[in-house]
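Taken from a larger complex, these chains appear in their original positions, while the remainder are omitted.
By written order: A and B. Residues from 1 in each chain.
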Amino acid sequence: MHALIEELYPICRSITGNGVRETLRLIGRRIPLDIQEVPTGTRAFDWQIPQEWNIRDAYIKDADGRKVVDFRNSNLHVVGYSVPVHEQMPLEELKKHLFTLPEHPDWIPYRTSYYSETWGFCLSQRQLDELGDGVYEVVMDTELKDGHLTYGEFLVPGRSDEEVLFFTHICHPSLCNDNLSGIALVTRMAQELEGLDLRYTYRFVFAPATIGSITWLSRNEPVLSRIRHGLVLSNLGDSGKLTYKRSRHGIAEIDRVVTYVLQQAGREHAVLDFSPWGYDERQFGSPGINLPVGRLTRSPNGEYPEYHTSADNLDLVRPEYLAESLSTCLQTIKVLENNGRYLNRSPKGEPQLGRRGLYRKMGGYQDVSRQQLALLWVLSLSTGEPTLLDIAERSGIDFETVRAAAQDLVECELLEPCERVA
Amino acid sequence: MHALIEELYPICRSITGNGVRETLRLIGRRIPLDIQEVPTGTRAFDWQIPQEWNIRDAYIKDADGRKVVDFRNSNLHVVGYSVPVHEQMPLEELKKHLFTLPEHPDWIPYRTSYYSETWGFCLSQRQLDELGDGVYEVVMDTELKDGHLTYGEFLVPGRSDEEVLFFTHICHPSLCNDNLSGIALVTRMAQELEGLDLRYTYRFVFAPATIGSITWLSRNEPVLSRIRHGLVLSNLGDSGKLTYKRSRHGIAEIDRVVTYVLQQAGREHAVLDFSPWGYDERQFGSPGINLPVGRLTRSPNGEYPEYHTSADNLDLVRPEYLAESLSTCLQTIKVLENNGRYLNRSPKGEPQLGRRGLYRKMGGYQDVSRQQLALLWVLSLSTGEPTLLDIAERSGIDFETVRAAAQDLVECELLEPCERVA
């Protein structure tokens, strides 16, 4: 995953433009992406696709002709969606278009202005402090014109057309945790699932934040009723603890499964309630969409100092954190794939497990093994409503042991799977 | 408020009689009261209006002709509803009719005997101790005969005929906290609301405790279905912490609003469950009436030593406590007036707030302001069911900010008010 992050790091992405296309092309080397181009002006619920933005170059030269701010050093120097400029202006005038982070004097902030025509440069406070009075040449060699918004998706078909959705945003320029980490993790997860025999169909969407998820939703309304579970994935490579934000439902299966997986892992983690602020879970959880889509991050957006600054770089994201995040996602998929409802076919009294070879033959002992308890719990609770995860949580026995017990009981015809409640 | 208390303090009130009439007349100088006279013998649910009781004088003279207990010194000296007496009797005999508080030897207790014909005097333990043996002359110059029970009410009309009820009892003689404080506060609240443009119609009832509220309820059954919220108000001037007792419902809107207002004030307070013991909330919360009427006091009845004694005097009640109690009531009214349900008219994805001037134009910042969060929360939760108070509580944003956000969203047609659920 870290290798893909390094590959994507230099590209200047925004919510539209060639940086997004190049990013999708590189992901497409690993998984066969379906790329969609949506024209400027297309309606997407309350929004419409903005003009496409591209940038060739941008810099500020001082009176001596030295580039004091240069896009080629960092694409964060340019406020996203800046309109073209080529002007001379005194420092006083220029300063209205300069953005810094005084509390972190060496870092460049990240700013955008997608829906309000303006231009600006971001730079470190130290750079700003060194600028003398005098006249500066400002070049913003950008292009803002009708074009397209670009996103990609990939479908891994399962036995059922019920879907699990993973969404990650691809609109940020050289910021590693937010969100090359999410892009790399979703790409890797898709590679892991491709070709497996799966219960669910898995959909992986790579799109710009906000306008991208809104566009995808508006163009996929027939798909939405098939989405059973979903996760927005971002900020997954930093050293912060894993943090799950519940879907709008709050107690959807995805909420319970991710929470369970995090608890079972036994490491520090956080589980937050839904709120309408954050990443694209806001759109999936809007009242008219209301899908069971949670969000998994490590440090959430806005809650670490490097967030949306040049310090969110290749050093912030580390392979071991990416690996732990991936493992959490794969465990979640494993539980989703195996979580089901069953019906005890011999519900009056306990069935005689001993004659079916499921129970030790001699009695009187003081204890009973975890495997045997799991058989009893599955039989006791399998009335068609509780899932295996319910049984695992109620009994305190791990999901895998409960799942194995259910399988043994199905094999000796004491249990039958229920059709999923539609 | 304290001035009205001083004015009403000397009057000898009971559940009927001229003391009540005089009290209502003085309140009527401030707000235009509608006075009702209900004849003795009138049925009121399980009760009937008792005979009217009035008193001209009462005293006990010792053998030397000195008045050792004198109604003119304190109307608490007379057990309420004492029947007429003019007799000579030895101390031994007299003592059967004397009541003291040995644990507070300087205080006169307050006793009544509305529904059992008897007579008695209350006096301080110190007075009792000074009585020598010998024969005493007892004069109880009272009158108990067919008459009326008197109460008053005042209606401030609003845009809707749905009502908010405030009830306070007026049957106690010279006791300040219980309940001249309630009388003064309700009078002042009525003055504050009169003439305002209000959503609800406000009803203020001044009536005797128990028989008064029962009588009012029995004569106003058609009104009851219009009462949406209510409070019984009493004991509001002492130094104890504000104490809210929930309505029988327990989670009615009035219960949630008063609790919210007390929490937001940030001062020590208490919130109690409903119980069938206390003041007139017992009647409003009886199973066949079952109105969402809570009770606001400072120290509840029976929970401070001065309660129902001569020590509940003008010193116990202080203007700053009355003012805080009034402020709590007015804040409660403010939330009730503005609490409503709304419907997000653009529920699929977030609407684009930026182009409506509701959102800052430049993105990428690490935080989001309280005002902007309030917009997002109102949009997210306005599915027609949650109220603005629900949204304030869920989001942790203060009610006023949430209300302002709802107003902004209504103005740009992203939100519409729902009709109140009947």
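FYI, contacts are C-beta pairs under 8 Å (C-beta built on N, C-alpha and C of every residue); 3 or more make two chains touch, one makes a residue touch a chain.
This one's a predicted model, so the numbers in the text were calculated from it and none came from an experiment.
Chemist: To what total copy number does the complex in this file extend, with 2 chains depicted?
Modeler: Whole-complex copy count for this file comes out at 3.
One rule holds for everything that comes next: only the chains that are shown with their structure count from here on.
Chemist: Fit subunit A to subunit B on CA atoms, both being copies of the same sequence, and give the resulting rotation angle in degrees, nearest 5.
Modeler: It works out to 120 degrees.
Chemist: In whole angstrom, how far does the Cα centroid of subunit A sit from the Cα centroid of subunit B?
Modeler: Here the centre of subunit B sits 55 Å away from the centre of subunit A.
Chemist: Could you please specify the touching residues of subunit B with respect to subunit A in the complex?
Modeler: 344, 346-352, 354-355, 361-368, 373, 376-377, 379-383, 395
Chemist: Sort out for me which residues of subunit A touch subunit B in the complex.
Modeler: Residues of subunit A touching subunit B: 44-47, 79-80, 109-116, 118, 120, 210, 213-214, 217-218, 248, 275-277, 282-283, 285-289, 302, 307-308.
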